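The complex appears here without one of its protein chains, the remainder shown in place.
Right, chain A next:
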Amino acid sequence: MKNTIDPYLKPVRESYRTRVSRLGKAGIFVAFIVVCVALSLITPRFLTVPNLMIIVTQVSINALLAFGVTFVIITGGIDLSLGSMVAVTGVVAALFARSETYPVVVPILAGLLSGLLFGAFNGFVITRSKVPPFIVTLGTMTIGRGLALILSKGRPISNLSDSFNFIGGGQLLGVPMPIIILVVLFAVCSVILRKTVLGRYMYAVGGNEQAAKASGIQINNVKMAVYTMSGLLAALAGIVLTSRITTGQPNAGAGFELDAIAAAIIGGTSTSGGTGTMAGTLIGALLIGVISNGLDLLNVSSYYQQVVMGVIIIGAVVLDSVNQK
């Protein structure tokens, strides 16, 4: 990609990023702290090391999906096929993880490859057809669900190898594997977004597609890249989930796309594109996880849980937008 356009792009990106990081992220961060402090005061069981470990482990799957969809939303797109990709990639990985037939890298690579292909297909159709991403990924959401059912014959795939089950259920130096995966991927995604040309182009495409095009950015390449990365991250989420519950479930991940999109938006990613940070998305995902954990600890009825969750999501975004003014 061309470097000549950098001088033009840089000031645009910096100005808005400073704004978001100084004010927007502060807003969601404040909301997150408030919820955590409140929960620690209400129940002594909240602020304990094991409970915090559990929250982050539970959050990891949603956070991985949210990282992917953050890339996509920053370019002004959307990916509704996340949940179905979790199912397809999880089933594919499970098919290769039955018993100890293959070394553990085989199911991992097979899962990742299926996610990469699925994401690339999304990107290909979106860039070639000019059909809005909302419609394309709505279609592939259904296709993916169907594929997962076909591959698994509609039944859960169990008896996975111990080495595969370690990915989602094992620990390294006392830290659950999903947390380690989450931390690594957070670092990788942050670097891609902040330090690479591709990251800069994402903001440019989402901020003003026409201007980005005029300045010589290969818009289609950027879009192909974000949907493919979204597919890869969804595959990783699918592998972690499958390994955690030790079965490949064709109906897993239903509705996951909404939680992931919610995490990104709560974290300050604007649905109109051009804005967003990985740190914000991570906090967004953690906030959802903390609320869900807290309400379970307090034994709040499931009816009320859904209402409370909705209120807090809207509240967080309102707080965020007030802070940005």
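Keep this in mind: a contact is a pair of C-beta atoms (placed from the backbone, for glycine too) under 8 Å apart; a residue touches a chain by one contact, two chains touch by 3 or more; residues count from 1.
In this section, contacts and distances are computed from a predicted model.
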{"item": "Among \"Periplasmic binding protein/LacI transcriptional regulator\", \"NADH-quinone oxidoreductase subunit D\", \"General L-amino acid transport system permease protein\" or \"Monovalent cation/H+ antiporter subunit D\", the UniProt name of the subunit that does not appear here", "value": "\"Periplasmic binding protein/LacI transcriptional regulator\""}
{"item": "Interface with the undisplayed chain - residues on chain A", "value": "45, 48, 50-51, 54, 57-58, 61, 149, 154-156, 158-159, 169, 241, 244-247, 249-252, 292-293, 296-297, 299, 301-303, 305"}
